[in-house]
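Please find one structure pasted underneath; my questions will follow.
Only one protein chain is missing; all other protein chains are in place.
A, B and C are the chain letters, set down in written order, and residue numbers restart from 1 in every chain.
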Amino acid sequence: MRASFARQQVMATLGITLRRLAPGEVDLEVPFQQALVQQHGFLHAGVLATMADSACGYAALTLMPADAGVLSIEFKINMMAPAKGERFTARAVVLRAGRNITVCEADVVAIGSGSEKVVARMLATMMTVRGRTGVEG
Amino acid sequence: MRASFARQQVMATLGITLRRLAPGEVDLEVPFQQALVQQHGFLHAGVLATMADSACGYAALTLMPADAGVLSIEFKINMMAPAKGERFTARAVVLRAGRNITVCEADVVAIGSGSEKVVARMLATMMTVRGRTGVEG
Amino acid sequence: MRASFARQQVMATLGITLRRLAPGEVDLEVPFQQALVQQHGFLHAGVLATMADSACGYAALTLMPADAGVLSIEFKINMMAPAKGERFTARAVVLRAGRNITVCEADVVAIGSGSEKVVARMLATMMTVRGRTGVEG
Partner (left out) sequence: MRASFARQQVMATLGITLRRLAPGEVDLEVPFQQALVQQHGFLHAGVLATMADSACGYAALTLMPADAGVLSIEFKINMMAPAKGERFTARAVVLRAGRNITVCEADVVAIGSGSEKVVARMLATMMTVRGRTGVEG
């Protein structure tokens, strides 16, 4: 799992790290960086989506067979507050793990000065991929 | 519009550039880069989402009053094929421009070796923001 | 609120009733009926969506000013299991109530033989409408 995450080079590019890995649950984290802002100085919605999508994908992967890979079929994300904070955590949980399809949910939480605020929620659909060369993990 | 796009520092971080700007239509582009891949070597779904979301936001902004800003309320994106290619274009169009709410759609197209393939489609909801300090453009 | 619900004639057509109304929370219920099935004999996804959307809309309305109306901007629903059961409850909660935009979530739960199962989850965006004739409640 960690080896697969390490191959997601976009995570290093954005400074996103894996914080917690449990069956059906994954947390990713990113510190606030000017390099990630949109035009109003908040974290770009696409960065929130990138974190939440990867957290959902790895949460799904924790419940899949060891030789399976995971692909994002689709996701939907609602931005609920401006993404202001010192750091941001995407917390994903599996809602339903099927043989082919896994449904996940993730919150992105902004953390700063002792307070936490949910700034986005994602509802995502992941697919289990087997025996397709180049799509392991 | 171009000044606002330039303030989206995440665009420079990811190498995404503004290619076309017309009333209700915006194209953004990114070359393939190892720095943006997921674990299977394709462009990460979050990068596709970041491009498509920004393209939708600026397409919406082209039809808003000059002093208004735009915020993403939510978006949904379906990944339709592995994001393999030499470069990728997000093409957004406004489907419906209302006073407060604008609905946009975007395709992300993978381009390479003389062929094009749609790899993702987004359906997004944008909000017009007026008179809120820090949210111009 | 109850008067507004009573004007939703599609609720009577489908046999959907209001079960619970609390600030930011609404439950709707429907008994299983052959009149509501899809081709495999399960409740049609559109019926699940109708219940969940109305539950979200009224949950949002409970937190809006008394003279405001509510409109669905968009919703997304994942079907997580076949909708088999004796009755079905849509349970909506407000995740974030803003001045113009309210984000809600709803589960549709199938109930039968002493067991409960979540068969669908919705993530929805509602809009507060003020001073627009014909759009009260």
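Basically, contacts are C-beta pairs under 8 Å (C-beta built on N, C-alpha and C of every residue); 3 or more make two chains touch, one makes a residue touch a chain.
Quantities reported herein were computed from a predicted structural model and do not represent experimental measurements.
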Determine and list the subunit A residues touching the chain excluded from the picture.
73-74, 76, 100-101, 103, 125, 127
Please identify, in ascending order, the residues of subunit C that touch the omitted chain?
4-5, 7-10, 12-14, 34-41, 44-47, 49-51, 53-54, 69, 71-79, 134-135, 137
Take the complete complex as the reference. Which residues in subunit B touch the chain that isn't displayed?
76, 78, 80-81, 95-96, 103, 105, 118, 121, 123, 125
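In the analysis below, only the chains that are shown with their structure count from here on.
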Would you mind pulling out the distance in Å between where the CA atoms of subunit A average out and where those of subunit B do?
20
Where the CA atoms of subunit B average out and where those of subunit C average out, how many Å apart are those spots?
31
Rounded Å distance, subunit A centre to subunit C centre (Cα mean):
28
For subunit B, write out the residues touching at least two other chains, lowest number first.
73-74, 76
